[in-house]
Each structure stands twice: as structure tokens, then as C-alpha cells.
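Every protein chain of the complex appears in place save one, which is left out.
Chain lettering (A and B) follows the sequence in which the chains are written, and residue indices restart at 1 in each chain.
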Amino acid sequence: MNLTVNGRVYELESASLTSLLDVLREELGITSPKAGCEQGGCGACTVLVDGAARRSCLLPVGVLNGAEVTTVEGLGSPDNLAPIQQAFTHHYAAQCGFCTSGMMLAAHAYVESGGTDDQQAITEALGGHVCRCTGYVKIIEAVAAAARGDSFDLATTAASPGMTNIGGVK
Amino acid sequence: MAPAPEVLSPTSPAEAAQAFGDGTGVTVVAGGTIVLPELTYGRLRPEKALLLSRAGLSGVSVDGPTTTIGAATPLADLTGLPAPLGPCTANVADLEIRGQATLGGNVCAGGGADAPRGDVQGALLALGATARSTGAGGEKTEPLEAFLDHRDGRLLLDVSFEQPAAGAFVALDRPHTHDYTALAVSAARATDGTVRVAATGAGSHGQRLPSAEAKANDPAAAGEAALADVSPHDDALASAWYRSKTLPVLVRRALAELKEAS
Partner (left out) sequence: MKAVGARLPRYDGVEHVTGRTTFVDDVRVPGTLWVKALRSPVHRADVKRLDTSAAESARGVHAVITWQDVPLLEYGHLSGLGIPADEPLLAKDDLRYKGQPIALVAAESEDAAQAAVEAMTLDLDEKEPLLDIRKAFDPDAPVIHQWGNWYPHFEAEMDRRQIRKGDIEKAFADADTIVQGVYRPAAIEHVPIETQVCLVVPEASGRLTIYTCTQALYFSMGVVAAHLELPLNKLKLVGGTVGGGFGGKVDTATETMCALLALKSGRPVKWRWTREEEFLCSSTRAPWHMEIADAVTSDGWILGRKMLTLHDSGAYARFSPYGLTKHSFHHTGAYTIPNLEFDGFVVFTNRVPTTAMRGFGVTSVSFAVETHMSRVAEVLDLDPYEVRLKNANRIGDTSPNGVVYTDPSTVPTIQAIADAMGHELPADYRAMSRHVREGALLPQHLVAQVGNPEAH
């Protein structure tokens, strides 16, 4: 079967039940999606399938004939960063970087589908993504900034206004 | 090492039914959210896998008062429906998983060893839904309760229900989107006035709460009565004790919500 990844068509050798994650990492050498849990619980494997954020560890590649997959490599490159990549860089939204690929693709899909800088809406959209390093505050600020269409000075990082009540707990 | 499984990708409901046969040795893959981890962790080594994504079993159709939902419909397509089904599906996992997980996969989920699955069973039971399935002996339509009791060897095709006059869905909060819901209650009042109440997480699968239904006009009394219908269990999410303390509260809230919606 054929699979289009980041605009390039690949003819796959992997069996139909192979997860998209394993196809990307092991067969195609595209290593930005990560194997954080391989159970759909962490979001580190998230990629875009026809523009929608999906867990690649849960998708058998056999259902994706004709689909277009996007990973962060397809979003932008070091000298041509996509707005969401600039937002994450400027807002210091990545520490160890392991959750970053999945987190950014979910954020990208959110912004592309008209998501606003509302904290609650961002939390809802990215709810399946776990980060153990940052405490989420700067990730949410980065997504909000991208949703607003801010422009970013990549030579410096943003001061964090700080956020409270991230989870909306009353 | 297990031989590579035979993978079937039917392109119509009839083809899917034929490929399924009587279900012997067939692993059904709808959304894949339950099956893929089992494959990855080597706990499931299917002989034959049936991929339903292109079998034409997805979609919501409305015919007068009757709604029919294909078994392969993603939960994300159902979150906007009225209570109890809409909020019930919106409370499953997170956005990404809901875009992939299906109604059929959820309804047919086996009891999880460490956490309850199949939240949607509760909402559909409260809606008095029927299940159309195929398998040995061919196609059959029956009340969902009956389907749940013997779903081995059956391929769910779709569910149908009459749109309710009012509905409610109440659940224990989940600490995180990757947690299953420990306990949830769905309630619905049909246009003929019949009230149905169902719970998930209080037993091996979703179940009606007839003792609560009998006292539907008195939410608090119904809540207390509901305990007679269940045998809650301990699992990773909650203890039986906790479930028995919170079930009456959820039933009371669901029925109070139902009353207010009149």
C-alpha cells in the first residue's frame, strides 16, 4: 500500500497491522514521533492524518491507504519554522523535548481548525498529551500565542505572565 | 513466532458480514484503540484480522423518531448528540482518541481487568437501544441488554434508538484523559414517559438499574434503591466501597437533571 508522509509517497513493506508509529520510525526512518507508551496514553506518538491529530501507535497502517500523514519534519525546518514551532521556541515550551513533537502537532491542528487563545479550549484540545518536565504553563502560552497569530523574536524567549487554574478547578 | 495474520478489509457491510462468518478466529479492528496495544504488547496474536474502517458501517442516520448509528462511527461524530449519548461520548478519552475510537468498539469492549470500559453501553441502555448484529445464524436485531449478554461470535453492525424526550449523563471526574471513567450513570425519559437508568463501572458491563427506575420520581430514593441492583468491584480506579458511596449520588443527580429537563 501507499502512504504519503510529509508530501512524499512511500510504497510500504510493513504488514497491515503494523502501527503507523512503527512504520514511520522503523521502516521510513522518520523518528520525530516517539514511543512513549505504545498504548495511546501519552500523546508522544501523535501525528496528523489528513490534518487531524491521531495517535500513530494506535493506527494499523492498513487503514491508511491514500491518507496523508504529517509529522513535525513536515511542518517546517530550522531555517523555516512554522508559526507553532516558532511559538514553542520563543515561549520555551520544550524542556527535554520528548513530548514536543506530538504536542506541537496537536497544537497545530487546533490552531488550523480555528482554535482561540482560550486556556480551557487549549487544555481540552491537548488533553491527551502528557509532559513531565514543563508543568504545561509555557506550552499553553505558546499555543495561545500561535492562535493569536503573534510574531516571534527567536533570539530571545518570552517572559511568562504565569497562569493559574490551568485545569479549570474551582 | 506467530505466523502473520490474514488481514481482511471489506468494502461493504455485506462483505464485512461474510468475512466475519461466525467469528471464529476473527479479531475485529474498528478504530484500533483497544486492539493495537494488545498487538504491540504481544498479548494478542490474531489469525485473522478484520479491518472495518472501509466497510460502510459508519454514520448517523435519522428516520423520523429513530436514530441509527453504524458500529464503526467514530465517537467524535457523536459528541454533539443530546444527553445521554452526546456527553457520554465526549467524556471518553481525549480528542484524538475520540476521532479514531468507534461506537461499536466501545460497546463491544470486554470488561477491563483493571478499569471499566464500554461507557457507551450505559447511555445506549438508558436510551432503550437495540443492536443489529451478524454472526452464526445470520443477522439479528435485539435489545442491547441481550446483545451484551452474548456478544461473543457476533459482529455489531449498528444500534438504533428512539430519540428521548429528555436525557442526562453524570460521571465521576477522571483525574486525566487517559483514565477510564470509574463510574457513570445515564438516564433518559422516552416520549411515552418511560424512564430508563443505567450505570457503567458498577459491574462487569453496563447495566440497567431497575430499582432506581421504579422510583424515578424521587431522585434521592432512587439513588439509594440503585444499590440493590449492583455488585461493585475493586479495581485500579476505585474501590467497591467508593463506588457504592457514589452511585446513589450519581443516580440522584441524573434523575434530578432529567426532572428539570421536562
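Keep this in mind: a residue touches a chain if its C-beta (ideal position, glycine included) is under 8 Å from a C-beta of that chain, and two chains touch if they have at least 3 such contacts.
These numbers were taken from a predicted model, which means no experiment stands behind them.
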| item | value |
| --- | --- |
| Touching residue (missing chain; options A:41, A:62 or A:127) | A:41 |
| Positions on subunit A where the hidden chain makes contact | 25, 29, 31-32, 34-39, 41-42, 44, 71-73, 75-78, 81, 85, 88-90, 92, 94, 96-101, 104, 130-133, 154-159 |
| Sites on subunit B contacted by the missing partner chain, in the whole complex | 1-2, 41-42 |
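By our rule, only the chains that are shown with their structure count from here on.
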| item | value |
| --- | --- |
| Whole-Å separation of chain centres (CA-atom averages), subunit A against subunit B | 30 |
| Touching residues (chain side subunit B, partner subunit A) in the complex | 4-5, 7, 9, 29, 31-33, 35-37, 39-41, 46, 49, 51, 53-54, 93-97, 99-100, 176-178 |
| Subunit A to subunit B touching residues, read off their complex | 15-17, 19, 38-43, 46, 52-55, 57-60, 62-63, 106, 124-125, 127-128, 130 |
